[in-house]
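With one protein chain withheld, the remaining protein chains of the complex are depicted in position.
Then we have chain A:
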Amino acid sequence: MSDFSEELKGPVTDDEVETSVLTGAGMHFPWLQTYVETVAIGGKRKKDFAQTTSACLSFIQEALLKHQWQQAAEYMYSYFQTLEDSDSYKRQAAPEIIWKLGSEILFYHPKSNMETFNTFADRMKNIGVMNYLKISLQHALYLLHHGMLKDAKRNLSEAETWRHGENTSSRGILINLIQAYKGLLQYYTWSKKKMELSKLDKDDYAYNAVAQDVFNHSWKTSANISALIKIPGVWDPFVKSYVEMLEFYGDRDGAQEVLTNYAYDEKFPSNPNAHIYLYNFLKRQKAPRSKMISVLKILYQIVPSHKLMLEFHTLLRKSEKEEHRKLGLEVLFGVLDFAGCTKNITAWKYLAKYLKKTLMGNHLAWVQDEWNSRKNWWPNFHFSYFWAKSDWKEDTALACEKAFVAGLLLGKGCRYFRYILKQDHQILGKKIKRMKRSVKKYSIVNPRLSY
């Protein structure tokens, strides 16, 4: 249980002064709140009602934290009275807090069951109008969690058609979300049907009926989801399933538009998955290399350690443009900057090969560009004596690749290189010899200059 700053921002109060500070621009200062509270009550001490209910809240939170569902339910029994708080601001914040805590308790409590949860959710939905949609949605998710797809769908449909008072913008998003979840459920059934279809023979007599079903499903779903994904936000599962359906029906342009929009619209939050989806789509569509490079370039800026970076490197390597080839080197160095990638043999292999190729192509400057910022820490990070020993023990192939890189970058005097060289390995013997030669020839450290 974290703090409830969300709730504190949320409700619109009918009391004027005391809360205006808090409902402001979405910022929340706990210290300010207590200060404002004391001002509002004229410096008098808090009423015992306020004190005990806030103590009660912390007891509930503590019990939840310790998974003492029984105790939590006991305190919850008393906490319900905040719904009748005479402080209208607190009264309005109460339903959401109670919903969150109560649903958590009912989710885990051994004596609780589906029925109790449903009754609770229905009750809470109808306390005030503020939370109807939010609770409906969460209720549906709970049902989903318990595999009750039909009930969840019915719940979402009910919420979708619910109307009360004026439509605020926050409610609009919620409606969209509810519809999108409904769409997602439809997608799920569709996808199941599609699986069935793929298992059937085309000549099967049932094929046509199932196919018809699959087709019927699609348009409803797409309508449900498409509205949501136009709103800035992170909608990965929705986008993914929507695109899958579009692709299935051959609407490639539509799919591409959706993905491009999801990845490139500046109003959307930066989301690496958006670029990954687009890239994978383009790959499936066999799009031109330059297009894929430009997609991955952005991903490279967001997540330089992503595993797609190695694919990015191969794309760049094959490119004719010099600038791309330089970037190819940069990408490899970038990947290996991350601790999680230090044992990635492909990355090392690529680097070893590409370094050699670059140096053979007389692009010493490129290498030095990358190396300059790393020469302080890479030797210890990658090429220590310790690593040489353990790499060799664990994976000789990796050790060889690394040794080659170490040799090229640090010269043949480097510890890692020397350690590997000393190891007498029958199969790798030849390779090591070749490596030694290459290092002598291409290493960026020129021994003749250093003396």
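Note that contacts are C-beta pairs under 8 Å (C-beta built on N, C-alpha and C of every residue); 3 or more make two chains touch, one makes a residue touch a chain; residues count from 1.
Following the convention adopted for this analysis, contacts and distances are computed from a predicted model.
Between the names "TATA box-binding protein-associated factor RNA polymerase I subunit B", "Ubiquitin-activating enzyme E1 C-terminal domain-containing protein", "Autophagy-related protein 101" or "Exosome complex component RRP40", the one given in UniProt for the chain missing from this structure view is "TATA box-binding protein-associated factor RNA polymerase I subunit B". Among A:Tyr77, A:Phe107, A:Tyr264 or A:Tyr385, only A:Tyr77 touches the chain that is left out of the view. The residue from A:Lys47, A:Lys192 or A:Lys307 that touches the chain not shown here is A:Lys47.
Where chain A meets the missing chain, the touching residues are 47-50, 52-53, 55-56, 59, 69-70, 73-78, 80-81, 83-84, 86, 98, 102, 105-106, 109, 111-112, 116, 119-120, 123, 127.
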